[in-house]
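Here the complex is missing one protein chain, while the rest keep their positions.
Presenting subunit A:
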Amino acid sequence: MGAPLPSPGVGPPPHEDAGACASCALSPGSARLARLGMDPGRYDHVIALAGNPNTGKSTVFNALTGLRQHVGNWAGKTVARAEGGFSYGGVGYRIVDLPGTYSLLSTSTDEDVARDVLLFGRPDVVVVVVDATRLERNLPLVLQIRQITGRVVVALNLVDEARRHGITVDTRHLTRELGVPVVAMAARRGQGVPDLLAAIAQVATTDDPPAPLRLVHRDAALERAVADLAAKVEARFPGVPNSRWVALRLLEGDAGIEEAVRNGTLGDLATPVEAA
């Protein structure tokens, strides 16, 4: 139950040449982007990259960092966690590629790893890569992440493929529903990368991120229990932003979250920044 994200500000001294690397100018429309590969140097923000398997997470990761992590067209390709960095508009970012998962329900090691990073690592931005051709199957993960945090950018990837299949996604409507920026992308062609960067920068620097999503359950008994328990979570751990999500997990009897209650790790989620 660790918080395996590095904390900002540590690492080698800043790169003086950020933004001046010759090859970076090649990426269209993102002249302010400097890809720093595996050596991000000093960084200000941490980004977690989440998504279902085979949605193009690795492609997005490569587009941002300039790394060439092998990209495969099958689910479960990325086993080990990859990290890289980039600088955008003079601000350093460290990006952590999480294993692809369909949910955060903690049924496999991958899901545990992803959930722990998202919950306890408290990244400044969570980029959720979503397959535009299979939106319905991808949304449960987005909703679960949104229940944990508001610092989310949805990268709606593979819109080119969706178009070929006669599928159009209304990003404005999706943005309204999810309450966070949704960026249409075709990462394989480098389309949408500038928009994604802008959205990341905006979410990373905002002092007032959207509140975690409240999904109201239609089942009245369940809804009452969640509301009741969420209030108790807040009383016990003041300032925890995602009390309803924690309440749901406790109702399910999630061992990892119960442990975090027992040893008080959950209290760390109340950040001084967000409490202030």
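Couple of notes before you dig in:
Note that contacts are C-beta pairs under 8 Å (C-beta built on N, C-alpha and C of every residue); 3 or more make two chains touch, one makes a residue touch a chain; residues count from 1.
By definition in this document, contacts and distances are computed from a predicted model.
Between the listed names "Branched-chain amino acid ABC transporter permease", "Extracellular solute-binding protein", "Nucleoside recognition domain-containing protein" or "Membrane protein", the UniProt record for the complex's undisplayed chain reads "Nucleoside recognition domain-containing protein". Screening A:64, A:96 or A:250 for touch with the missing chain picks out A:250. Think of the hidden chain as still there; on subunit A it touches residues 53-54, 68, 70-76, 79-80, 103, 105, 108-110, 133, 135-136, 139-140, 142-144, 161, 164-171, 173-174, 177-178, 188, 215, 217-219, 221-222, 225, 228-229, 232-233, 236, 247-248, 250-253, 258, 261-262, 264.
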